[in-house]
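All protein chains but one are shown in place.
Labels A, B and C are assigned to the chains in the order they are written; within every chain, residues are numbered from 1.
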Amino acid sequence: MYLVQFLILSSVLFCIGVYGVLARRNAVLVLMSIELILNAVNINLIAFGAFNGAAIPAEVFALFIIAVAAAEVGVGLALVLTIYRNSKNIDLHQVDLLKG
Amino acid sequence: MSTTYLATEASNLAVEASGFFLENVWIIPAIMAASFVVILGFGKRMPRGGSEVGIAAVAVCFVLALLTAGQWIGQVNEAAACTPETCDYIVDEHHDAEADADEHHDEEGAFQVDTGVGSSDGESASALTAFTEAEEGSTAAAAKAVVSERTWWSNGGINFTVGTMVDGLTVTLLVVVTLVSLLVHIYSTDYVAGDRRFTHYFGFLSLFTAAMLFFVTSANVLQMIVGWELVGVCSFALIGHWWEEQPNSDAALKAFLTNRVGDIGLLIGMIVLFFASDEKWGIIEINAGAIEGTTSHTLLLIASLCLLAAVMSKSGQFFLHTWLPDAMAGPTPVSALIHAATMVVAGVYLIARLYGVFFHGLSIGGSSINALAVIGAVTTLVGASLAFVQDDIKKVLAYSTISQLGYMTLALGVGAWTAAVFHLTTHALFKACLFLGAGSVSHAVHSFDMKKDMGGMRKFMPTTYKTFLIGSIALAGLPPLAGFWSKDEILAGTGGWGFFEGESHANGAYTIMLVMGMITAAMTAAYMTRVMYLTFFGEFRGGHHDDAHHGDPHESGPRILWPLRILAGLAVVAGLMNLPKGFLGLPSGWTLRFEHYVEPLAATGYFPKISHADPSWSLAIFSTLVVASAVGVAYYYYFVRVNAQSPSATELVNGPTERSRLLKAGHTMLKNRYYLDHIYDGGEPVGAAGANAMGTIFGAAAGLTLGFSLDNGLNQPFWPSVMWGVILGLTIFTIVTAALRTGMGIASVVKQPMANAANWVHENVIDAAVDEVGKNSVKTADALYKYIDQGVIDGSVNAAGRGSQGAGGELRRWSTGKVQQYATVMFAGATLLAGLLIIVI
Amino acid sequence: MEAFLDDWGLTLVTFVPLVGALVMMATPKEEESAHKMIALGTSLIAAVFGVLLLFNFDYGDAGALQFVVDKEWINVINSRYIVALDGISLPLLILTLGVVPLCIIYSFGHFPEPHNPKAFLSLILVLETGMIGSFIAQDLILFFVFFEVVLLPMFFLIGVWGGDDRRYASLKFFLYTLFGSALMLVSFLALFFLADGTNSTMAGDVVSATERTFDMRLLSTGATAGIARSAQLWVFGGMFIGFGVKVPMFPFHTWLPDAHTQAPTVGSVILAAVLLKLGTYGFVRIAIPFLPEAAAAWAPVIGLLAVIGIIYGALGCLAQTDMKRLIAFSSVAHMGFVMLGISTLTDFGINAAIFGMVAHGLITGMLFFVAGSMKDRYHTLDMGRLGGLLLQAPKLGWILAFAAMASLGLPGLAGFWGEFPAILASYNPAAILNESVWRAFMVVAALGTVLAAGYLLWMVQKTAFGNPTEEFANDPHIRDVSKFEWISWSPFLVLIVVFGFYPNAIFNLTDDAVIGSLEVESVVVLNIDGDPIEVVNANGDVITVANSSGCLEQEDGIDCFNNNRIKAERAAAERLASLETASGN
Partner (left out) sequence: MLAALLQQADFVRPDIDWHALAPELTLLAVGALVTLIDVVFLEKGRKISPTIAGLGLLTVLIPIITLAVDGVASNPRQAFAGSDVYVVDGYSLILKALFVLIGYMVVLMSTDYIGEGDYWESEYYGMLISSLLGMVVMASARDLITVFVALELLSIPAYLMATWRKRDIRSNEAGLKYYLNGVFASALMLYGMSLLFGVTGSTVLSEINAGLGDGTASKPIVSLGVVLVIVGFAFKVSAVPFHLWAPDTYEGSPTPVAAFLAVAAKSAGFVALMNLIFVGFWSQNEIYGPALWILAALSMTIGNLTALRQENLVRLMAYSGVAQAGFMLAALSVAGESLDVAQTSVSAVVTYLIIYAAMNLGAFSVILSVSRRTRTAHIRSFNGLFQWSPALAIIMTVFLASLAGIPPMGGWFAKFGVFSALIEADVWWAYVLATLAAVNTVIAFGYYGKLASRMWFEDAPTEFETTPIRLPFALQSALVITATATIAFGVYPGMITHFSDIDVPGVAAAVGG
């Protein structure tokens, strides 16, 4: 096993996540894409920790990220719900009242 | 303030002069200034509108001036009677009395400049030698000018003083100015009676007199500048006295602006002198520096040429004279006082005052031509010829004044200093008499037009006629009236007669000036005959206005006539002040009195060593014959032929100019005053100023450039030379344009009659060349303002503003409201930033 | 009393108007007469303190700073509250203190729309504080603060009470000045970091002479000696733009005609009389004494722009049809003379410049007053429609003619003494400058005097001479000078004459101070080991040589230079040497 394999995996995940965030029009899919990026981060952290002999901070960091991500997604879904309630729509391209 | 102005020559022998009036001459201008303030403040509430204050003040000043003159004469006599044993005298080495001088200066404001008094006991032997070697004919010691000074302002650690300087020249002008001013004041109470601005008028008369007196008593050139400008303003105000009519205010503006053009020369000339003479303003110091040769000759030359420009404008010398005839728009007494007797001679006075500078700067001695003499000679001819064709009696007198001022300049240019000052004096008297006489006539007929509204006036106004006749004879220069003596001295002073008669002891051999002066004398006599005929002889041609309340013209009142009588009387006798040496075998105590008391001796250190021409009987007789024959021809033409041919008593026959084509062309040109005004006028006075300015710029700039470059050995660094290049380039452009057009036109000049030629020259050469550079400064200014200021400079500022606004509008569109585009921008930004840094580092 | 004045005089003069403004803010808007009285009262109180200062000023020592107050202000940047008065500041201070009450009096009779005396007068008072502060500040940051304080009130004066195009004009005025002052601030900061206050010859006399300092007293007496030439040039350049915009010099002048034309009369007067002087004052007080070497390098540029300004301003005038705009352009020309004087870098020229500032303040201020009063009467300043003022309102007309005469530099009136000595000085600029260049400038400047006469007399002719146009021939509104106008104008008129006749009233004050500000102080030259070897004066002459024990014998005894004072570096010596070479050529 080599570190670089993990890094390649994580960067692929990162790229997919970024693509999702930038390209998907559905708000929920965007939220999921963000999760992908965060998971890429987690993989990075764990891999680096394992290979650097600094496993504990890496794992702690990853745990925090997982926890916080959960909270974030909670808030995110709440926001999406509110939007949906007001405009019956979660297409992000339609959300452009504020501009200029 | 060091005072090492006294020359080091062995013949330096000067006596300290003193006396209450000589030292406190400042009182005279101060009285007039106070009079101005009083008239301005309270004049309207006074019974005679403030005129009484003015008259009283100027009368007091006249008395004071006489007392001053008396005291000066006493001083000169004392000095003349002086021997090394009996009185204080100075043999001046480069004495080290500077500390002494400073002490004097600190102790009290007024101090005597002759700091060397008594400091040379050990050198009486050389003094004695000097005494005996003093100039032939004058064993007298020189009476030195009385200078009183106070600190005026200080700058750069230098104290600048204000003060008075009194010597013969000063007292002459003091007497002349106060006398003419007094008479004009009295005359005016009648002449302008009932005018709506009666009080203003007298206020400005007072202010003018004050300024003129301040000018002539100046101890330094800076004060002269002040006085010079102040008289200009008063002239402006008085020419434009009836400013409701546009032509009057135009004339006033023209006068002022033309003078301003000359003032560039004045300012620069004075500045050059200031630095050339080691940062000194004092007239005495500047002259002394020039005479001793401590001042660079190049700088003296530049300074005198610059000052000459000022003289040309103020004293109406060709080609800046055009304002003077227009200035006749002012009330006639003003013309008499300002534009004939006093202000216009300021330029002449300036040269006389700074004679050391001009004499050495223009190398007058031992030469036969110089700028001053040429300008004077040309002016005198041009003025006389133009006087011929005027119908307006005041304009005749105005051109005559120009001509006579040219005479004075000519005299100074040939080194006949005393003759010039003497002529200045006599001219002031008879020309004032003539102007006031013309005023008296016009007061009666309400017009200045001789052809339309005058004629036969001798019947109605006998006193005016008589005085005018005396003035005319004096002006024409027939013996024994005043004009003869002064004119003759000038002609003798040219030294040109030496051509026929051998050695004349003049400063040079100015034969051309003599010839031109002689021609002028003839023309003067002729045009004055014409005026006499048109005004006083024949039948009265006026009255066609049929104003009921005017009726026949009648003689003026006593307040007008008495000044005329006095001036006429003086015009008769004034010439006797300076009878030629050896005239009719008179003792030396009777001859050359004017020279004796007025001309400073070289021993004073501030006056150049000039030679005095010998008087010549043959010349005097010849010139008298010339004048007499001119009178005769003119008399025959007007009194005999015209009188006989006139169809009726009140209608004049056409003159010869109407019949001969050639003469007519000449007449047209003269009528158009050599087209000079057209060149200057862009239709309005500002245009005139602009064109004048442009013309003068290039001349002055080129001259100065050349001067400075020479002075600096043409060793210029890069960018100043670029500037010079531009200036010179423009000058050359002007000249080349003119030359090209002239060349192309030569053929047609040959073919065409004179008038067309003149017109052509006007339109295609002078006008085109001058105007192509700055046809009309208003237009230039308009274009500059519109395109450069509002277009380029302001435009670029506004464009920057608009650009920002535009950029803001563009940037605003980045904010699309689409959240994913924001994220895209964010990610792109991050990627670019990271990529950049990864590549670079 | 004297002790009180020493400690508090300048501070009171500066802040009394501000206090007045605060009191006015607390007073209800309806109490118009109360507002007028408060405004006039406070400005008069300030003026009275000014007069007291004038009387207590030691004229024998006009070159030295007097009434010095030096207190802590912003410690972290060594910026201190230092105010003081010397011969350069005094005339400008008095000018300000005089002009403001007169403007207030004038405004009583002529409240521009939309009225509101409360706001109008309190803004003027705030403005006064800023102007006075700028003239007496002796700390760069304090100067900067006061310099900027004047901006906002003027912005509002123009913007609220101005003419039709007031928004554009006020914003333009503001942006221009802000641009200049931002660069100026950058230059000040560069000085702060580059200069070394302990190098100054005054280091021993100033309470806290630190290495980094904003203290103008230190910066003008050798603290800047060690700055590299290239840096000096840049720093000077920043200040040049900052002050040049304010003057305004060509080509930074385009804000001026707009601001003047649109501003209410009082605003124009204050702008012309005082605000423009802040720029030239900056040159005289800050830019040139701090960085003499850079000043010498920049001087040709200043001189060239000055003469361009003279001619350009004059031609600009000739192109105008609006009287007020014409007067505004004439300011460009007149300030050109002032800058020409400054560019010579001689005491003579700078004295002339200061005189020119005061004279221009009085004369152009007066012209703006007249223009404003005419606008009140005719409701237009289009010269094509005016005429015959002398018939309808003779006194007003004569005052206009008088002011025009003064403005064109008539000897005997104040304007001449600003113009002529400036021309004179440019014949003989400082030794390190190329005199041919300045002589060319002199010729052009002299030409400018003719053009000045041209446009001013043209203006007088168009407006005052002739007969009134039909439009206004029987207009009852056209009355002669009113009471308020007389009160506020007569001091101007009197001073124009007084300074014209007795110029020493100002020259005497400024001369010592200017000479002092141009002196390059003597510098201690060190050898490579840092020991003093000799003292060199401004001309590069060695005054004192160290004895064998490394001590210099000075007038006040032997000085062995404790380490604090041995700060002068070789650079300073080299600089003097280069100055010497330059002046030797």
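Here, a residue touches a chain if its C-beta (ideal position, glycine included) is under 8 Å from a C-beta of that chain, and two chains touch if they have at least 3 such contacts.
Owing to the predicted nature of the structure, the values given are computational and were not obtained by experimental measurement.
**Student:** Could you list, sorted by label, every displayed chain in contact with the chain left out?
**Tutor:** Every shown chain touched by the left-out chain: A, B, C.
**Student:** Looking beyond the chains shown, say which of C:V145, C:L233 or C:V497 touches the absent one.
**Tutor:** That would be C:V145, which touches the missing chain.
**Student:** Looking at the full complex, which residue from C:I45, C:L171 or C:L233 touches the chain that isn't shown here?
**Tutor:** The one listed residue touching the chain not shown is C:L171.
**Student:** For review purposes, identify every residue of chain B that touches the missing chain, sorted by number.
**Tutor:** 801, 804-805, 807-809, 811-812, 814-815, 817, 819-823, 825-830, 833-834, 836-838, 840-841
**Student:** Touching the hidden chain in the full complex, which residues of chain C are there? Just list them.
**Tutor:** Its contact residues with the unshown chain are 25, 29, 72-77, 119, 141, 144-146, 148-149, 151-152, 155-156, 159-160, 166-167, 170-171, 174-175, 178-179, 182-183, 185-186, 189-190, 192-193, 234.
**Student:** Identify the residues of chain A touching the omitted chain, counting contacts across the whole complex.
**Tutor:** 10, 14, 17, 21, 27, 30, 34, 37-38, 40-41, 44-45, 47-49, 52-54, 56-58, 60-61, 64-65, 68, 71-72, 75-76, 78-80, 82-83, 86-87, 92, 95-100
To be clear about the criterion, only the chains that are shown with their structure count from here on.
**Student:** Let me have the rounded angstrom distance from the C-alpha centre of chain A over to the C-alpha centre of chain B, please.
**Tutor:** Taking the average C-alpha coordinate of chain A and of chain B, the gap between them is 96 Å.
**Student:** When the C-alpha atoms of chain A and chain C are each averaged to a single point, how far apart are the two points in Å?
**Tutor:** 64
**Student:** How many angstrom lie between the centres of chain B and chain C, each centre taken as the mean Cα position?
**Tutor:** Their C-alpha centroids are separated by 38 Å.
**Student:** Mark out which residues of chain C touch at least two other chains, giving numbers and ranges.
**Tutor:** none
**Student:** Please name which positions on chain C make contact with chain B in the complex.
**Tutor:** My answer: residues 172, 175-176, 251, 253-254, 300, 312, 314-320, 346-348, 351-352, 388, 390-391, 405, 410-412, 416-417, 420-421, 423-424, 427-428, 434-437, 439-440, 442-443, 446-447, 449-451, 453-455, 457-458, 461, 464-467, 502-504, 507-508, 511, 515.
**Student:** Spell out the residues on chain B that touch chain C in their complex, using ranges where they run on.
**Tutor:** Within the complex, chain B touches chain C at residues 151-158, 225-230, 233, 236, 240, 243-246, 249-250, 253, 256-257, 260-261, 263-264, 267-268, 271-272, 274-275, 685-686, 689-690, 692-693, 696-697, 700-701, 704-705, 708-709, 712, 716-717, 719-720, 723-724, 727, 777-778, 780-782, 784-786, 789, 793-794, 797, 801.
**Student:** Quick check on the complex: what are the chain B residues that touch chain A?
**Tutor:** Within the complex, chain B contacts chain A at residues 812-813, 815-820, 823-824, 827.
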